[in-house]
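Just one protein chain is left out here, and the rest sit where they should.
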Amino acid sequence: MAVETKRLLTTSKAISEAFAQEMERDPSVFLMGEDIGVYGGIFGATTGLLERFGPERVMDTPISETGFIGAAIGAALSGMRPVAELMFVDFFGVCMDQIYNHMAKIHYESGGNLKVPMVLTTAIGGGYSDGAQHSQTLYGMFAHLPGMKIVVPSTPYDAKGLMISAIRDDNPVLYMFHKGIMGLGWMTPNPRATGHVPEEPYTVPIGTADVKRAGRDLTIVTLSLMVHRALDAAEDLAKEGIEAEVLDLRSVIPLDREAIVASVRKTHRLLVVDEDYQSFGLSGEVITTAVQGAFDSLDAPPARLAYPDVPIPYSRPLEQFCLPNREKIVAAAKQLLA
Amino acid sequence: MAVETKRLLTTSKAISEAFAQEMERDPSVFLMGEDIGVYGGIFGATTGLLERFGPERVMDTPISETGFIGAAIGAALSGMRPVAELMFVDFFGVCMDQIYNHMAKIHYESGGNLKVPMVLTTAIGGGYSDGAQHSQTLYGMFAHLPGMKIVVPSTPYDAKGLMISAIRDDNPVLYMFHKGIMGLGWMTPNPRATGHVPEEPYTVPIGTADVKRAGRDLTIVTLSLMVHRALDAAEDLAKEGIEAEVLDLRSVIPLDREAIVASVRKTHRLLVVDEDYQSFGLSGEVITTAVQGAFDSLDAPPARLAYPDVPIPYSRPLEQFCLPNREKIVAAAKQLLA
Amino acid sequence: MPDNDVLREMHHQMVRIRLFEESIQQAYLEGKTPAFDIAAGPVPGEMHLAAGQEPVAAGVCAHLRASDAVTATHRPHHIALAHGMDMKRLAAEIFGKETGLGHGRGGHMHLFDAATNFGCSGIVGEGIPTAVGHALAYKKQGRDNVAVSFFGEGAANQGAFHEALNLAALWKLPVLFVCEDNAWAISVPKEKATAIANNADRAAAYGIPGVLVPDNDPVAVYEVAGEAVARARRGGGPSLIEVKTDRLLGHFEGDPQMYRSPEELARLKDRDALRAFERRLIETAVLTAADAQATWDRARAEVDEAIQFARTSPYPEPAAALLHVFA
Partner (left out) sequence: MPDNDVLREMHHQMVRIRLFEESIQQAYLEGKTPAFDIAAGPVPGEMHLAAGQEPVAAGVCAHLRASDAVTATHRPHHIALAHGMDMKRLAAEIFGKETGLGHGRGGHMHLFDAATNFGCSGIVGEGIPTAVGHALAYKKQGRDNVAVSFFGEGAANQGAFHEALNLAALWKLPVLFVCEDNAWAISVPKEKATAIANNADRAAAYGIPGVLVPDNDPVAVYEVAGEAVARARRGGGPSLIEVKTDRLLGHFEGDPQMYRSPEELARLKDRDALRAFERRLIETAVLTAADAQATWDRARAEVDEAIQFARTSPYPEPAAALLHVFA
């Protein structure tokens, strides 16, 4: 197939296309959230949808996250397939009971009799000086709490396919998109935030990690925007003859433990790169998975490069000091091989 | 000192003694929460204090956790030292923003200029068929979020000393007591829930783990009620010639990583026993700590025995199937040594 | 005024609720003596009974169809039964059995029933937004169903109450918010928790009707709820109803109730709304004494059968605890 026939989309356009196609296909799908209508979503995920589907299916809500996320649960129980948007993941604290205690547990508490087919979308990530309450990733925290699937795409292709899978899934799915992968005009440009996206609907399976770059010398397990950073670092490492395998988890729940173990068995070294807080979260879980599944294959203790356990500072030099980046990944990889 | 002079208290009495002594000492200390007055706290932590200190210092609140925990933050900023009780940790979702985004971050956001000296007490744990919304432990989740100290006592002695430390600490401290360690008359009797507690005020340092039993063959890292289970298991193991070291973390934040590493270097084997959900939490963090700090000393991949990643079922056989217990710890220890 | 059939049916509901809960209370205490151990016996865990609050459930649910959604609280049995939940599967769930509504996973605070669109939860206020969502679905689907959320006066001080009422009012959804004011939230009396005397007045904050039912009378509840349900079905939007009701027992079984005087408890028992209602029906010749007795007998038999079913049903397989996290 000739390269020029490939359609390129930003991630935010890929997501809104997924919404549009699923809303066309299934009248029970509708969207609710703050500023998703005329505004089109603060991160552009719903641009154009109000015009196309009208205010009954693209509902702007008051600033009442407990109220409207709770309402999405009720609507899901009564035959709808709502997609509710929590504008920034950092706001979870005003509505967490509805999310983790109600949405995530009803299916289990009902002994499998009731289903809560809804998607909760939310924006994650920092790097642009938005401070301690608008920059977190937090998937590690949600992942600790049973009953919801969690997907965290890194590319436009995965973003569309995972959104379609999430909407069609009969379980509650938390869909977390990093602002830095959306391809927004008002963010620092990121070439990897635009990519080929097929026009027709397609799914990407939930629970399956993806080798975004094959390598033999170490495994970098990562997700979301950090996949882009890891791929950049892998290019630098390759120039020095180090071939890093970059495994994009894509889903946090279910976690593709087989893929982690298989890659570590191959490369014998593991570096976890994670924008979430370092301790008691994803990086420790991935390392434990590798240690328990590939103990004898490990040539060095697994390493991690994550956000230090501090609230996210506003000032640019402070925040940049904390964030994992290309250079730090290169350094950590080399140290792992030393 | 003659054994008979030792004063024995239940953990709930040890905690209420700590409250009373600190309230005597410091007029800025006061308590607020649901049913802490006439009722004396659902888990007896404030029994007798209303009579002694009056309703201005032992305040029953409406069921408005965001409201009154938020008010505790404001009061702490204005010179008081509030202790607020979240009746069950499971309810955190209705007030988490105040806890993790406000209480825990103000000191940092202020660049160290403001302090939030408050204690948030809460009951954790299951095992008595209280279902999915009244049985969780969840310290692993809180620990992922920076800015609060977290203590989790296992004995009456530690409970009093850690409470006094928590009240005197200039930081927000989350104090999590397991219902099963309280020595309540209406819970299944637990001999370890009663123990020697000195009458005078004393502190137990926050951030220091405690070897509750020394051993040479494996390290069991655990906390809270599971310390009691681990000690029971250690007795059984000793009969078979296996000497387990039981390390009681006591604090989750700060985590005493040195103590974990030191013990593992000594025993070469690690089993983490945790009543919290297994994945993305405490057990993975402890294992990662051990692997990174004592990789070459490990004779086997570290193991964990934790609550499986399922909401907590009500029915007794289902719940008991999920909970770590004496027999399971013995079995896991033997497998680790096999 | 409801017609005689409705009156008799409300009486019947109240009787079967009362008897069901008395049997549950007995079963709950089994295995918990001499020392009360919350984990012991055939029914472990917390147990919140609703004796005294039957008028609210009977009066409101008389207007509902099984397809109308109901959300309730930690004190759910009266509402569940009045809304038509299968008593056997309810009992079996309370006993933690495989034949229960949730195959033993939920327990008495987490009852979910597709047949009657019923849900409840152990977190105060949690179910209020859920009802708004059911109603939102009905509006989108063009159905004339309603959703009803029951909650206590203590819950009216939770943020979820406020957010849900505003949403329902804003979107003009078919919801009833029913506040069961039993004057107590565990040990905290209403006056120490709520800045105003009547939660019905909070309807003004949302521009919706707020009606106070000042006594614990199923007929008064029936009439107020009837109007609100009818308005909701024809697209007139939500209502808030507050009923001053009575909690005859402790907050949960085992509650020493040191915070209530023996006089208060005796007074409450004397004015037991079920007995009062039954007397009235007999005095007004809606029921004969024999009819009344027959109702108790019929309910007794139904309850005994349900408890028997629960007792004799098998427990779920322990390892099945790991199932049903995901569909």
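As written, the chains take the letters A, B and C, and residue 1 is the first residue of each chain.
Here, a contact is a pair of C-beta atoms (placed from the backbone, for glycine too) under 8 Å apart; a residue touches a chain by one contact, two chains touch by 3 or more.
The structure presented is a predicted model; accordingly, all values stated were derived computationally and were not measured.
Q: Taking the complete complex into account, which shown chains does the hidden chain touch?
A: In the entire complex, chains touched by the missing one are A, B, C.
Q: Looking at the full complex, which residue from A:F91, A:Y139, A:Y157 or A:F177 touches the chain that isn't shown here?
A: A:F91
Q: Looking at the full complex, which residue from C:Q158, C:T245 or C:T295 touches the chain that isn't shown here?
A: C:Q158
Q: Could you list which residues of subunit A touch the chain missing from the display?
A: Residues in contact with the chain left out: 34-35, 37-39, 42, 60-64, 66-67, 90-91, 93-94, 127-134, 185-189, 308-311, 313-322.
Q: What is the set of subunit B residues that contact the non-displayed chain in the whole complex?
A: Residues 30, 56, 61-62, 64-80, 82, 94, 97-98, 101-102, 105-115, 146-147, 149, 170-171 of subunit B touch the chain absent from view.
Q: In the complete complex, the non-displayed chain touches which residues of subunit C?
A: 157-163, 165-166, 169-170, 192-196, 201-202, 204-208
Simple rule for what comes next: only the chains that are shown with their structure count from here on.
Q: Comparing centres built from CA atoms, which chain ends up most distant from subunit C?
A: A
Q: Between subunit B and subunit C, what is the gap in Å from one C-alpha centre to the other?
A: 35
Q: With chain centres taken as the means of their Cα atoms, state the distance from subunit A to subunit B in Å.
A: A distance of 32 Å separates the two centres.
Q: Using the touch definition from the top, which residues of subunit A touch two or more other chains?
A: Residues 66, 94, 97-98, 101, 105, 108-109, 146-147 of subunit A each touch two or more of the other chains.
Q: Among the residues of subunit C, which ones contact at least 2 other chains?
A: Residues 100, 102, 104-106, 110, 121, 123, 159-160, 325 of subunit C touch two or more partner chains.
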